[in-house]
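Presented below is the structure to which this report refers.
Every protein chain of the complex appears in place save one, which is left out.
All chains are identified by letter, namely A and B, in their written order; residue positions are counted from 1 within each chain.
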Amino acid sequence: MTGKEPTSPAVTARDSVQIDAAGLTTQQLNDLLRRAVADGIKKIELRNVCGQRYIGTDLGQPVEIDIYGTPGNDLGSFMDGPRIRVHGNAQDGCGNTMNHGEIVVYGHAGDITGLSARDGKIFVRDYVGYRAAIHMKEYQERKPALVIGGTAQDFLGEYMAGGTVIVLGMELKPGEKHRARFIGTGMHGGAIYLRGEVEKYQLGKEVGVKELDDNDRAALGSLVGEFARHFSYEAEALLQGKFIKLVPLYLRPYGRLYAYG
Amino acid sequence: MKTYLPNRFIVERDPARCIQCEVCVNQCSFDVNYRDADEDEVRSREENCVGCHRCVLFCPTRALNIRRTPLDYRENANWRPEIIEDIIRQAESGGILLTGMGTDKAHPIYWDRLVLNASQVTNPSIDPLREPMELRTYLGRKPDSLTVEPGSLALKTKLAPQVAIEVPILFSALSYGAVSINVHKSLARAATEMGTLFNTGEGGLHRKLYKYGANTICQVASGRFGVHPDYLNVGRILEIKIGQGAKPGIGGHLPGEKVSAEVAATRMIPKGTDALSPAPQHDIYSIEDLAQLISALKEATNYTKPVSVKIAAVHNAAAIASGIARAGADIIALDGIRGATGAAPKIIRDNVGIPIELAIAAVDTRLRQEGIRNQVSLIAAGGIRNSGDVIKAIALGADAVYIGTAALVALGCTVCQQCHTGKCAWGICTSDLRLTKRINPDIGAQRLVNLLRGWSLEIKEMLGGMGVNALESLRGNRLHLRGVGLTDTELEILGVKMAGA
Partner (left out) sequence: MIDRDMNKLNNPYNDDKVISACSLFGMMDVSGKVFSGKDIIRAIANMHVRSNGLGGGFAVYGLYPRYADYYAFHLMYMNKQARTETEDLLKENFHMVLAEEIPVNPCIAVSNAPGLWRYFLEPEAASLNGRPADDFVIEKVMQINTCIEGAFVFSSGKNMGVFKGAAYPEDIASYFRLEEYAGYLWTAHGRFPTNTPGWWGGAHPFNILDWTVVHNGEISSYGINRRYLEMFGYACTLQTDTEVIAYAVDLLMRRHKLPLEAAVSVLAPAFWEEIERMPAAKQELHRALRTVYGSLLLNGPFTVIIARQGEMMGLTDRIRLRPLTAATRGDMFFLSSEESAIRLVCPELDRAWIPMGGEPVIARLGGTKVVAEGAVAAAKGAC
């Protein structure tokens, strides 16, 4: 997009604004967001978003942003605090290296959703593309979570080093299996809770399958509860059926990789 | 006749460490270490030492070390010690200088003048530990095209036999008789475990190893030792040996003392007789005769196995390879001048043939120019030392490589070049039962598996770095190579650009 002169945000309440993003460049839009947050705005509604990137990236405040349209790549990348709701689909890189905050997608999200996220939560109603939660990691109290209502494409949880991924398999028809291959390949931390069938060959070789214990059920219940509230589902229905827990078999999966000399 | 040959090695024995246990005496097969009965002390006849390190590594107190003798001749760039001593040896024997292993001369090693590419920014390197990285290779003749029925997607083309290998590395021909049964067993088991193949060499296959047939290349050479219907049918691939890199144009001669009862039974010749391999195959005096033998082998095995033809890489390798492809071979094995042997005339080993790198490049280029590269698989042999050499051979155009010396080193060989003596202290190149038991096939197979595993991991890392996740995308992909320190002519023959270009 070539950009147009941004119009002033329409103030819709004391601390809320609505911004028409049609025709704005990424920089123009994010500049408007920065200014709104600097002005103490707490709630922002973005209309006609169409491919603008990095929305929410450097706002550093727990503002609420509702996005109508299709935000561009790297939505909420490096984000530290905002809560974003996407009323549509998210493109690639959603929640890239997110530090804190929340992204809720009322649709599907593209590739590398939650790449290297260190904290915060991402809820995707439908499915995610390739390499979701790749290298997601936890540190001290920081623990990221990605909850996916549908299914995932290949390399879900690749190199995953921490955090929680939940796949609810809601789009699967009876008897239909998840299609993702190489699930948890190279995983060495965190947990993936998965409802719906997968074959052994779909799992990475560093991944083990476990039954859930009470702690798992508590963690699952809490995150699925939040997911259900976002998308108006019955949490209990979402928790029915068999979940498996995928965990790394080894903390150091590549112990025998090297010869020293 | 008094010998004018000086000792080559000094055996250093630390008296403070030596406990006179005689392990070194028992381990040495060259009659170096002995107990001096008069002095009641273990000593060394250094004139016999070949520098194989067997005693050093088996000495329980590490009391031994072997060093080159410091004896210096007057400096002379022409009349170097080796040349002087070769003349002395011939003056004292009147014979052809015989040696083992590959050439020790400083022929250019083009592998070391080729460097590989890696991805930066414009495409991602691929992480081989977590993402699929495929090394599988199918050896065999490929048609120019396939016919697939629209709609049903039924394959209408019938493919010639194809053999899958999971790593692009095969064990080179090492004949039973030259090497011991335990070496064959180690190679067979390792090949089976790693999903690749070992090559019988020209001495047949011991019946005990027939169970490894699916991972065996059965060689048919000029001596036709142990070649019979069972042998032809048990292997996965048949290989006609025309020549080998260490001794192009030369036959072989397994001395009678190595033809033990078991070797005799496998080769189907009387025990203790010399096993002579003629220089040429006497049914192949021309290319059409090669076609005849290829067809004969295919008929004998009902067209179920690819037929390979192994040649030494010589000046006209490209034209010869074209002829071999047109003669119906499914695989061409090229063995370069640095290839090894159990025994060869030294003057031939060191002077005949061309480097394998140039041969691969020339052959691959020629076959492509003629539009027949797909008709044959290309196996490169002769001086492949590590996974870097393997991957460069494949980028130059090889489908796979043979390793011989590297496999033997994995089993214990220290490249002391005494294979032809039959006294190998490591129990590899000998049929002396006292020595052959030094190779434990369980351990031997494990060492070979470990080597191939390590190389495979390294190959995957390098492929991933180049942004390639299937080996076929590197095969003949010379853009992933650059040359350093090469002349324009060398670069042109190799088909690679200079680094920086």
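In this text, contacts are C-beta pairs under 8 Å (C-beta built on N, C-alpha and C of every residue); 3 or more make two chains touch, one makes a residue touch a chain.
As the structure is a prediction and not an experimental result, all values here were calculated from the model.
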{"item": "From A:Pro9, A:Gly56, A:Gly72 or A:Gly114, residue that would touch the chain that is not displayed", "value": "A:Gly72"}
{"item": "Omitted-chain contact residue, chosen from B:Met194, B:Val220 or B:Met466", "value": "B:Met466"}
{"item": "Per the touch definition above, residue among B:Arg236, B:Lys310 or B:Arg475 touching the missing chain", "value": "B:Arg475"}
{"item": "Residue, one of A:Gly129, A:Pro144 or A:Gly184, that touches the chain absent here", "value": "A:Gly129"}
{"item": "Contact footprint on chain A, counting only the chain that is left out", "value": "1-2, 26, 49-51, 53, 69-73, 88-89, 91-92, 107-108, 110-111, 126-127, 129-130, 150-155, 171-172, 179, 181, 201"}
{"item": "Chain B, residues in touch with the chain not shown (by the definition above)", "value": "119, 122-124, 126, 131-132, 134, 136, 138, 142-143, 145-151, 153-155, 157, 159, 162, 368, 371, 373-374, 466-470, 472-480, 497, 501"}
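One rule holds in what follows: only the chains that are shown with their structure count from here on.
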{"item": "Whole-Å gap separating chain A and chain B, where each centre is the average of the chain's CA atoms", "value": "54"}
{"item": "Contact footprint of chain A on chain B as seen in their complex", "value": "127, 129-132, 454, 457"}
{"item": "Chain A to chain B touching residues, read off their complex", "value": "155, 158-159, 182, 185-186, 204, 253-254, 257, 259"}
